[in-house]
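Only one protein chain is missing; all other protein chains are in place.
We call the chains A and B, going by the order they appear; numbering starts again at 1 in every chain.
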Amino acid sequence: MNAQMPPPLLTVRDLTRTYGSRIGCAEVSFDLYHGEVLGIVGESGSGKSTLLSCLAGHLPPDSGRVVWDGTTDVLALPEAARRRLMRTEWAFVHQNPRDGLRMGVTAGGNVGERLMGAGARHFGQIRAQATDWLERVEIDPDRIDDRPRAFSGGMQQRLQIARNLVTGPRLVFMDEPTGGLDVSVQARLLDLLRGLVRRMGLSVIIVTHDLAVVRLLADRLMVMKSGRVVEQGLTDQVLDDPQHAYTQLLVSSVLQV
Amino acid sequence: MTDAAFNFAYLDEQTKRMLRRAILKAVAVPGYQVPFASREMPMPYGWGTGGVQVTAACLVPEDVLKVIDQGADDTTNAVSIRKFFVKTAGVAVTEATADASIIQTRHRIPEHPLTEGQILVFQVPIPEPLRFLEPRETETRKMHELEEYGLMHVKLYEDIARHGAIATSYAYPVRVEGRYVMDPSPIPKFDNPKLDGNPALMLFGAGREQRIYALPPYTRAISLDFEDHPFRPTKADHACSLCGSATSYLDEVITDDRGGRMFVCSDTDFCRSRREAAE
Partner (left out) sequence: MPLAATPEPSAMIEVRALAKSFTLHTQGGTVLSVMQDAQLRVAPGECVGLTGASGAGKSTLMRMIWGNYLASCGSIRVGTVDVARADPRAILALRRSTLGYVSQFLRVVPRVPTLDVVAEPLLTLGRPEEFARAAAAALLSRLNIPERLWQLSPTTFSGGEQQRVNIARGFIHPWPALLLDEPTASLDAGNREIVLTLIEEAKRMGQAILGIFHDAAARTRVCDRLVDVTAFTPGIAA
């Protein structure tokens, strides 16, 4: 009675990256399926950012395998194909919008860049799509010709999300997307992300040290310490009934969420 | 100066060899920016040091040289570069486009159609067309390598968003043979159509940035645009006040301090020959 299960969107096996003798991340394995949100938590230096960089293709791992969509060996791809994958099917949302936006380019240009990179050559259509995306991330379309410098931190982050999602990627990497934002602005962003994940069927890998964020956003959780995954499972199970000593410490160290 | 014991045209043997290799490579890979070891020239950067090195590397004693700046043969920059080569190479010089075998230019392509066998050398301040939006050289090289040229259109998008039309009026980027995107140096976009399929060899030298690139004869060079905002070469909507040409590129000249102005051909040779023919 079981329907044929589609293969995982992303399969990661034994991914390792060292910095000299120091471990960045070691022997990380997991599967990510369509529509799933995977949270990666851990303290600073736990290797979660290194892992994210290796997964997103910003940093070459020393060893391991990353398979996209059941067949594509990401680490063996020629660079051109890998970069094409990164700007069409994948997206990366940086903690600091300055790293993910072109601050000297208008909001419309920022959103349109990925479309033009994918070959769009009709100004009117590019602009219409940019307008639509500004609305979707709750930015007044009247601001389409303003530069992100004139935007608040929360708006910049929403613009970065629009810029990333305009080409309809299937996998989004997020590095502390709510870091540095006011609590009320964080909430708005979380709500927005949840809606986008549901409506677009996005798969997301989100790195954060904020357990409240993963509680509300992530389906599954991986806990990292010293470069290794010490525990993974259903988000509320890991937070409510942590098994590993480190996770218990982590959960008991924060205010009740 | 032209004693056989010495190299012809200012440069020492090794420099000339290095430059010619770079030029050959540039011709072999149209639109690709070839790095070269730019030398100190006896003039400041921004005064055509790149162009002078390319011209010096190409010159042979039989050449007839023309030098223009903004289309004019008689401006300071043009005059001093022409004098430099008269002194160091002893070549013949001319102001007539049709008589020149090598033309060094800043900011214009002559109006008189170029022919096979002619070489046009451009002085280039910033060879990298992507620099406007991407300051990292490592990244722009990668973008050229992988033909990731979406950013070029972001620049044009920004123009239309802000000005309602593509406001870039000079240094308008072209795609060369469907491969490299190239900055044609700060020529007016009016001149861009002349880049495409031109019978002459076009060489571009950037001294400070240490890059040489080329458009070999009859190379395709298409100006970037949008389907709904096609490329349009533009010029001032006047005829030349001196020769009456309605088709040549015009400079606006202020004639007094009461708002008086006139439009004249920027190409002085073209304008003069039309006036002479009319007489």
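The rule is simple: contacts are C-beta pairs under 8 Å (C-beta built on N, C-alpha and C of every residue); 3 or more make two chains touch, one makes a residue touch a chain.
The structure presented is a predicted model; accordingly, all values stated were derived computationally and were not measured.
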Among the chains presented, those that the missing one touches: A
Sole contact to the chain not displayed, among A:Asp62, A:Glu79, A:Asp99 or A:Asp241: A:Asp241
Contact with the hidden chain (one of A:Arg65, A:Arg147, A:Arg215 or A:Arg228): A:Arg215
Of A:Ser21, A:Ser44, A:Thr71 or A:Ser252, the residue in touch with the unshown chain: A:Ser252
Footprint left on subunit A by the chain that the document does not show: 33, 36, 183-184, 187-188, 190-191, 194, 198, 215-216, 219-220, 233-234, 236-237, 239-241, 243-245, 248-249, 252
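We adopt the following convention: only the chains that are shown with their structure count from here on.
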Interfacial residue positions of subunit B with respect to subunit A in the complex: 133, 145-148, 150-151, 153-154, 157-158, 160-162, 225-229
Residue ranges of subunit A in contact with subunit B within the complex: 79-80, 83, 87, 102, 104-106, 108-109, 112-118, 121-124, 126-127, 144-145
